[in-house]
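Presented below is the structure to which this report refers.
A single protein chain has been omitted from the complex, and every remaining protein chain is retained in its original position.
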Amino acid sequence: MNIFSGLFFVIWTVFSGFMTVMFAGSIHKDVQSGSSSSWMYVILLFPLSFVLIGLWGLYTSFLGVKSGFSKKIRPKTEFAKGTTLGVFFFGLPFFVAGVGVMVFLSIVPVVKSVLAMGWDRAPAEVTHSQLKTNYDSDGNTYKADVHFRYTYEGQVYHSKTYDFQIMSTSGEKGHRKKVDSAPVGSLHDAYVNPWNPNEAVLSVKLSWVYLFTFIFGAIFAAVGGALVFSPFFKMDKGEVATKTLPKPKLTPGPVVLRCRYGGPVAKFIGLFIFTIIWDGVVLILFKQDAPVWFKGVFGFFAVIITFAFGHSFLSLFNPRPVLQASSKHARLGGSLNLNWKMRGQVQKIESFTITLIGQEEATYRRGTDTYTDRAVFHQQVMAEYPHGNIPSMGTCAIKIPRVSMHTWKSQNNKILWLIKVNGKIRKWPDINEEYEIMILPY
Amino acid sequence: MIRPKDNPFAAHRIDKLAYRFRDDSLADMKERLKQSSYRGAIVGPYGSGKTTLLEALSRDFKNNGYDVRCIFVNSDQRNFSWAQLGYVCRNCSVKTMVFIDGADWLPRWQWMLIKHFSKKGGGLIIACHRRDYLPVIKECTTSSAVLQDCLEELTGQTDGHLQQAGRILFKKHSGNIRNVFRELYFLAGQGEKKL
Partner (left out) sequence: MSEIFINLRQLSFKPNDEIKGSVHWVLDKEPKDIAVRLFWYTRGRGTEDLSIVGSVSVPPKQRGEADFHFSIPAGPYTFSGKLISVIWAIECVANPSDECARQEITVSPTGEEILLGQDYDKT
């Protein structure tokens, strides 16, 4: 059990659950009164997904994940991956900002609105009603500025709080609606705090702004929190000595092969998150009075990262190969049938090859460094179209060499068998995908 | 083609090389360590023999009856588990010596924890790239002469061709002997003529 990550996910789940319940109640009320359609319930999927993330986090924290490590203690041990101090401080502002947005702009207003639903009611008259506009070069923001007078237990009070939404937003329509619903001279029933009659609001309705703010803040908090807390998340109880790799599951029958490193989509998502964070930091830096050289360094890397992101984005529109093998494993001396299909604009591809590769991987760990070297010992072209005219689908048979080495993995040394798909596309990122297959002993 | 097991620059042969002292000895180092209350750092650039020297020192303490606890941190895995922290910090006595390779890779809070709890034990010796962690008891440096000596031990050869290759590679890798051995592995694997 990991205490730190468990605590984090308990708090995450509680807050997400609270938000879900509050908005479910509000939507249910609107649907019952006929002011909203039943389709509104679908919006609950957003906060619900955060609840599911929290539950998953609780599961992995308290029940753990099988690591396949033996429990013997040995002086030379290996450790889970962590973050450096730099990444900690890099993630900290995002985490703090995200939590701040979630708590002060979403959770607190929602809690206050719910509590205010139980306050006393008092007759109120609107004395001032105006749409306040904050002009900004990045875009205007608006806020409903409504003042009212109310009488509570024989005394007259004044309040400037329409509801608990403290933030100005770019949504003019929503704020205009508030102003239109409370013109000067209109009469309403205000909600008055019985313990502090100076505090009163005209509306306790839960706004969609709270939900979107919660989601927005949660994303920042999650990304920042992952960077800040990953050393604690990765600290488990187990002791690592010799690593016993789990036996592979042999899957009979045809199987669609999966790209070894998650494919272009996973690469794009990873780069997207990283680019957003890095470029966001750079934008803030450029608005501040940081030294020029400092801005230059960050800006330079921002350009590189943005280019890499652009490259990965373009790769998404590449024709994608889908490989189906007759089985995920074959034996030395045996064969494997491969059906391949190309999705997308195949005519863009100038040349195309599918190759079977046998590869050694050796990792040397010494001091604080780790080096991994690779060497190809077998290369066999299975399908080749060097001059274009690539068909949208095809089939080929792989003959696995008999006198060779099967798939084998130990802690520092591996023998891998891969199917590599390469496609050259003019003025566009090339196709370079790898699929691992298992070759069993003869 | 030389088989990996026969390659003179295979990992198991490199790892067995002893540290080459030039102006001092292990005994001198132990004396400096004693003067700093058995808390000290071995510093030096990459591939200069810090790990080798740390291991030699830990073996020496072990042979003298000490409870030696070694932790290795590297760029791939820079974090302790709770159990590993416990292993280092719990039940320390004056006969307990803690050795940490790559202490500067640890998260700061883990380093401070170990630094604090190891005070109960006999000593803390680290290998790192920074001088501000603990008093420096040894600064590792490399030289072409040290490399030549290692090459002679690994290959059993003293011919001028190998020496020349060693000098060129030493310069190419800016004194990082580990990287020199890495390149020599591949050169040897292609055939001795390349060397």
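The letters A and B name the chains in turn, as written, and every chain counts its residues from 1.
The rule is simple: contacts are C-beta pairs under 8 Å (C-beta built on N, C-alpha and C of every residue); 3 or more make two chains touch, one makes a residue touch a chain.
Owing to the predicted nature of the structure, the values given are computational and were not obtained by experimental measurement.
Trainee: Could you tell me which of A:198, A:345 or A:380 touches the chain that is not displayed?
Mentor: Once the missing chain is taken into account, the touching residue is A:380.
Trainee: Touch as defined at the start, partner being the missing chain; which of B:11, B:41 or B:140 qualifies?
Mentor: Only one listed residue reaches the unshown chain, and that is B:11.
Trainee: Can you tell me which of A:40, A:255 or A:405 touches the chain that was removed from the display?
Mentor: Answer from the full complex: A:405 touches the omitted chain.
Trainee: Extract the touching residues of chain B with respect to the undisplayed chain.
Mentor: Output for chain B: 1, 3-5, 7, 10-12, 185, 189.
Trainee: Tell me which stretches of chain A touch the chain missing from the display.
Mentor: 332, 358, 360-366, 373-382, 399, 401, 403-406, 408, 410-413, 415, 440-442
In the analysis below, only the chains that are shown with their structure count from here on.
Trainee: Can you check how far apart chain A and chain B are, centre to centre, with Cα atoms defining each centre and the answer in Å?
Mentor: Measuring from centre to centre gives 40 Å for this pair.
Trainee: Can you list the chain B residues touching chain A in their complex?
Mentor: Result: residues 11, 14-15, 46-47, 50-51, 68-84, 87, 101-102, 105, 107-108, 110, 127, 129, 178, 182 of chain B touch chain A.
Trainee: Can you tell me which positions in chain A touch chain B when the two form their complex?
Mentor: It is residues 73, 75-85, 88, 231, 234-240, 364-371 of chain A that touch chain B.
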